[in-house]
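Missing here is one protein chain; the remaining ones are kept as they sit in the complex.
Right, chain A next:
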């Protein structure tokens, strides 16, 4: 307003100067050139103050030209038609010039504002790109706060109202912005009566939306749409930085998890190592002694039991922490049964029968897990049998079942469901030296391989364990 007024006064002054000069020099200049001189105040007024000073200069200039220079002079009357035309042309030219100058000025102002906005966004970008994302986000918020107004980042959840001095309307506006990803609050069309403006960090509704809360400008003027647009751009930059921060957080969490997994695996491996080395010395020396002293033979058996319990514990730890890596390859049950039977010592008085048909389809599984599971089943059967343990297999290309059965006292139907539980030892099984873990391992390993294990009654009189695995279709090659 003041600028328009000042420019108008200046333009009027310029009209006065031009009038004085052209009156004095009229004989030398001629009317046409004098008319041109009157365009100068119009340009001056329009360039400095825009349309209105330009129009003021146009009217004043046309009047002065008519009054002081056109015949009859010192009157507004016009005698000749050409004089009327020159006044009119002066007026039109002045009006057009002032409009053009005004438009130019507006463009310049717009360009300046855009440049300032881009520069601001670029500076924020640079700030956000430097250093770890979570620290950069803090610096970015401080940057916005320093330039606009106090600011909060509402990340996913609403704050307690009193913390930032939010009214209930502010909180509603914040909730709307968080939920829908719209701009709300002061300066916007949604809940404009709120004291704070809420600007989403992403332009769409998403579950992990965050919102920038900006206090009303301290000088009291309402926040303009242009300022809100600029703030939205800055908020998007902050949003990208926040996404980067959460990705970094996810990566750090995963690394920590991997480290602890690694630590646990290393621990289990070193535990096995730390057990086995002394056990080697104990069993080795006992084996020497046992050749002369039957008491040492008992100790040797006990040490062997200790070793098996340790292996079962480690196997179970692996099943439970989910770190089992299961291989899946084609296996010949003849190999698996043979190795399992070889791995278990045959007690005196027990006969081991094997019946694996030589045309049995191969199975798919993990060789080491299947070995461990079968050895545990055979070991279990040996400990419960009176005279006979039988290992057999049958099946098709879809499913092969390996059966381990004995002629012991069997397992009552009521107890069968619990046999595979950890540390489960059925009543009356005191003479058996099992750890109570062996069958839990059988179940864990078999299921990890995609197989199943069930328990029933054997025609021999004792328990019958059936371990089912997927078969392998007829091989080619």
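In the analysis below, a contact is a pair of C-beta atoms (placed from the backbone, for glycine too) under 8 Å apart; a residue touches a chain by one contact, two chains touch by 3 or more; residues count from 1.
Just so it is clear, contacts and distances are computed from a predicted model.
Novice: The chain dropped from view, which UniProt name applies: "Transport permease protein", "Alpha-ketoacid dehydrogenase subunit beta", "Response regulator transcription factor" or "Cytochrome c oxidase subunit 1"?
Specialist: "Response regulator transcription factor"
Novice: Touch as defined at the start, partner being the missing chain; which of A:113, A:193 or A:368 qualifies?
Specialist: A:368
Novice: Any idea which of A:230, A:336 or A:380 touches the chain not displayed?
Specialist: Touches the omitted chain: A:336.
Novice: In the complete assembly, which of A:118, A:205 or A:288 touches the absent chain?
Specialist: Checking the options A:118, A:205 or A:288, the one contacting the hidden chain is A:288.
Novice: In the complete complex, the non-displayed chain touches which residues of chain A?
Specialist: Spelled out for chain A, the touching residues are 269, 272-273, 276-285, 287-288, 303, 307, 327, 329-332, 334-336, 338-339, 342, 354-358, 362, 366-368, 370-371, 472, 475, 477.
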